[in-house]
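Quick one: the structure is below, questions incoming.
A single protein chain has been removed from this complex, and every other one stays in its place.
And now, subunit A:
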């Protein structure tokens, strides 16, 4: 019986790194960065890290054929008023004294919009027994359903995120 020579070879296993994620901490590989194979893998819609838009918001989407479909409402329309003879300029003169303005709170807004009418109704005794007004103003007529709809329409700042 001849003896068997055992050659011990130690190798580096590269399969873990090959199958693993490439985009690890502090080395972001977005958009055009990375190798060709990596970028092809990333085209898969189920890929872990989505295409980095760099803060730009899409104005449409790609349909099944791959063609881009534009959504006109998503295109931002910048409304700039005419600034001819406008007194406010980009810089402020050094002569201005220090203007100290207190914070404009919701209470101040209430005092301007609702409080005078309530006080007037109270003095003229135009309030019902439960406190609701006999001749309500348009603001007082608004129900919670109407308020919710208004809060979701264009022009609100309640539900906007990351503008």
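One rule holds for everything that comes next: contacts are C-beta pairs under 8 Å (C-beta built on N, C-alpha and C of every residue); 3 or more make two chains touch, one makes a residue touch a chain; residues count from 1.
The rule is simple: contacts and distances are computed from a predicted model.
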Among "Nucleolar protein 7", "Large ribosomal subunit protein uL24m", "Centromere protein M" or "Aspartate aminotransferase", the omitted chain is listed in UniProt as "Large ribosomal subunit protein uL24m"
Across A:62, A:132 or A:156, the one contacting the chain not displayed is A:156
Considering the complete complex, of A:20, A:90 or A:131, the missing chain is touched by A:90
Contact residues on subunit A toward the hidden chain run 25-26, 28, 79, 81, 87-97, 99, 104, 108-109, 112-113, 139, 149, 152-157
